[in-house]
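What you see is the complex with one protein chain gone and the rest in place.
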């Protein structure tokens, strides 16, 4: 069945598998110390315009979020996140398992507004009892957000300035970063992003890799003995080559960006198909996740031929559902969808 | 350079890569709920003679150890391990990071002796102050051990009987399980092992996979909501297919056992080469890890042509070093080593 | 200066100090195994009409909350609390430090409404992704709440029925329990409370003791090896007598209830004084904490002679402040306050 369920239903971009095969018999040292990891780091540093960046590869998003957050927070601190942030909702308490509270802030289509952040921090330090409370020790945002929305360069700049004023790091979850960078509606480049935060990651799992996320500390600011903390959390792959070779390939000849642009192209066509069929959008997303509102009977009919995700109920008769494109979405997939939509 | 450094220097057995490519475009559901994971489980159940076994795939050894141990221990319990156990030495405190103490026992070539275990448990409960102490809540052993040694069926039976008497689970770390099962000097089959413990894992990373360990609860005794605990520890791969396809392939046509037997064959030839060169063994290992004692000047000469691991100093002039074979070790590798040894 | 700042500004009820002195030279066994602890338990069991209750004494509220919650939750569970619950706001992340999330619910004057609880639980289990989320494993409520309000017997019954339906324990934080029980506006007795939850504690620190909270598992349902978990959290006093003697005294001749009734009497007079002075109430509290709204200039004048707590800003010119009575509040204190109020 045609699937728009998410961006990790198919395997890896074929070039990654090819390179894994080609290099398979080379004897490489373990734990990320091989030449492919090294090359991948070099290429990512160039792509980010961060010659001094410290980079390390991890396997998946929840793992990456919890390791970064727990490594940077002090014992008495928690992490600020939008109420809808992945770390606050769909990570089964991974952050809390490291002993830290997620301090949730109201959101606007998945985004944190800088004035609300500022207000929270100001009030915290004004509270006479704040020493009995969890200190806000870090800001977590996702770009694109869980709703596919994007921060503008101005918004990132404002958030970062506040973080710097209160001396807390800004961490950007880039599980779907490629789709944000290749959106037609963004003024944020990879170099901008690297300049406007303290740590971020370049998502591989959802952007064409079998697995893998590249953690970037853009200002040579990786915490001391980060590798040991990664090991301690059970996240250090013996065959680090699996991640190194994939990211080396993704950052060769712009593959990462091409994959992402393809998914965006497919998403734009997807939007047109919905518009043609008068299916209303739940919100305006400029990336590869599209949220539309279906009547329940439409939804049930469509599910017979197409896979997509339930998001939330609107009312008795309407439901928000999500359609996602990826590197492997084809014109044929879109054609089948268009046809199916006409019949509901 | 020829490498006997460990069993994870090369990539994956080619059949695994082939299958990953062949299945690459199939749209599969995520998080281990795909048909390949399901098939792999079925085949492993048969291989273990455990029709009711609960099985789940994880990525690496330290991750697997810490998730199994923390999921089975009660808050006030610790895990018993040989002092040389991987969880006690080379996991950067992963077990303690989950709040549990590793209670170390003396070892004999990496193995725990049942009478010492019995004595420890007896004394613990006799101690009037034991409510102020960490309760021994689980036994961890590795098979093969960190020294390549193996438990006999009798020894496993004795350990398991004691665990059952004290009502604590027995967990067998099988990071290199294949090499134990295919050793010429074992009376323990995979079915025996599954019958003589409460949980174990079948190591993939060190036995021909890119990554992956198959956790087996042989008696349909996986803890409730184990998947959520895996997610919480950041160990649930979105593209669970990466593990499912590899294990499905490893357990098709006996590939897992063939890979392991090959490495054992190579190890036996390796032993002969050392014997021919009058290199003394540190201990008698019946598996793919061989420990020999080199004079320091021999070691330095050899290092110029061959990669192997430092293990520990014997005295000023002698060192224990480790040579490891794997699925990818070739006759040519052995020939080069034999030649190099003749010249030191 | 006269203080209505809180209910722990003075020491202990004099009878407690007397008994500590009288028994001082008796050689008693440690860690809560002495005869005074035993007697206190017996008396509390009678007061609760729970002949089988398991009881243990701890030192303070945050300690008690985090030990009870972490001991009862499974690894993958979090605790449901009103957003205003003490565990969610003023315990510096004590719950999260044990690895568990506080799942916050909307509140109504500090109370959780049963229909909202029901709805939360229902939706959780309906969510297809709930295995990627923190399971609600316990309900935490405080009685009186942080706003001095009380649950009715009907409300407690409704909450408890829902908890039982979803098989999660109901835990009642009774840091100020005495004031709830002695309120003129309650239909909940100590026996009712014990019958309508799985665990609760009888606060001593805020009700006339130097320190101490009596944890009651009313249905002989204390978790196995709870003492070891208490020790592990650093909460087991060597001189357990300090707690046993105080609670033995508090539950002799109804002292606990008399202390509480006195504070309630004082609070009722306090309310009258505010009413006479036309000071508006922020909400209607039937217990020893009273919340009133002062104009900022009134507040500043009053602070010169009287100590009370800032609660929150209403607007530019108005502030919510809290006045608290206790065992040691005197008619003279009230007289001074009345006089001070007339002058602002």
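As written, the chain order gives the labels A, B and C, with residue 1 at the start of each chain.
Keep this in mind: a residue touches a chain if its C-beta (ideal position, glycine included) is under 8 Å from a C-beta of that chain, and two chains touch if they have at least 3 such contacts.
Predicted model only: the values in this text are computed from it and were never measured.
Of the candidate positions A:10, A:70 or A:246, contact with the hidden chain is made by A:70.
Screening C:210, C:268 or C:336 for touch with the missing chain picks out C:210. Remark: the omitted chain is touched by one listed residue; of B:21, B:35 or B:89 this is B:89. Remark: the omitted chain is touched by one listed residue; of C:145, C:228, C:285 or C:319 this is C:228.
Residues touching the missing chain, restricted to chain B, are 76, 78, 89-93, 96-102, 128-129, 131-134, 310 (touch as defined at the top).
Contact residues of chain C toward the unshown chain are 1-3, 5-6, 8-12, 14, 17, 20-21, 23-30, 59-67, 91-94, 97, 205-206, 210-211, 228-229, 231-239, 241-242, 307, 328. On the side of chain A, the interface with the absent chain consists of residues 70-71, 74-76, 99, 131-133, 135, 224-225, 227-229, 231-232, using the contact rule stated above.
Here is the rule we go by: only the chains that are shown with their structure count from here on.
Note on connectivity: the fewest chain-to-chain touch steps from chain A to chain C number 1. Ranked by how close its C-alpha mean sits to the mean of all protein C-alpha atoms, the top chain is A. Distance between chain A and chain B, defined via averaged C-alpha coordinates, is recorded as 34 Å.
The residues of chain C that reach two or more other chains are 76, 99, 131-133, listed in rising order.
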